[in-house]
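One chain of protein is taken out of this complex; the other chains stay put.
Then we have chain A:
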Amino acid sequence: MDYHSPASFVEASALAANATGITRFLAGGTDVLVQLRSDLVTPDTLIDIKKINGVRDITRNADGSWTLGVAATGAEMSEHPELGRDWPGVVEAMDLIGSTQVQGRATLTGNLCNGSPAADSVPAMVAAGVTVTVTGPDGARELAVEDIPTGPGKTALAKGELISAVNIPARGANGGDAYLRFIPRTEMDIAVVGVGVNLRLDGDKIIEARVSLGAVAPTVLLVEDCAKAIIGTTLDEVALDALATAASAACNPIDDKRGTIEFRTEVAGVLAKRTAKIAYARAKGEHA
């Protein structure tokens, strides 16, 4: 295994473009090293991106949007005094992943590129409308988070491409986001169902919404029918029931040891309602 620690994303991209065999990028390593240790994936080339300037930065831009370096850890996100006030759902989703020790290393970008349908931070990022900057041999491009995963363990990134920044939109007025997941215990488990909701209000009425589901399909889903079910409403009981119906209808899950198809489909609806209520309360400026 060749190990490289390039000083720029362009250099990292060139290394990956010219590498043969299996290439992996190393940020927090909480998936890459587990796969290496369990002999699931032994990279021929490992490219550590943590020596690149600015990869740990969490920056609020002049327009209120946020740029996160690809190696900013979950712990650093949770400790940031402002990020969680703007985007509590994104920060809480990241914070649900693994132990204190894992939080000291794990990153949003790694969670996304690992390509798990059950990745906790991904539905939250999709709901928030997060995009990523992708650096490749032909320059940089910007992709929506929902366009990165293409199937379990698979991403839309081509050979030589890597994510070089995470871009979170400006929170703006009267908005709120939330993420909830179902697991059979209180901590240290993988989502059986995850739901991200992000919405904006005009008075009591929802005028914008994005709803995403995790662990109920081969990739995290952005569900337009869920958004339609609550836009224009005050999130009354009728709207909540329509939201739950749309969420369950969007599910295409598998049966596994953590949950059956029937259970996941039912829970997606229940969790969508609960998550939307939290996002709504946050948009109203209430603590939730």
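Here, contacts are C-beta pairs under 8 Å (C-beta built on N, C-alpha and C of every residue); 3 or more make two chains touch, one makes a residue touch a chain; residues count from 1.
Just so we're on the same page, contacts and distances are computed from a predicted model.
S.K.: Given the choices "Sugar ABC transporter permease", "Probable tRNA sulfurtransferase", "(2Fe-2S)-binding protein" or "Glutaredoxin domain-containing protein", state the protein name listed in UniProt for the chain not shown.
M.R.: UniProt protein name of the non-displayed chain: "(2Fe-2S)-binding protein".
S.K.: Of the residues A:A75, A:A170, A:A249 or A:V270, I need the one that contacts the missing chain.
M.R.: A:A75
S.K.: With the missing chain put back, which residues of chain A would touch it? List them for me.
M.R.: Its contact residues with the unshown chain are 1-3, 5, 26, 28-30, 33-34, 36-38, 46, 48, 50, 73, 75, 98-102, 104-105, 187-188.
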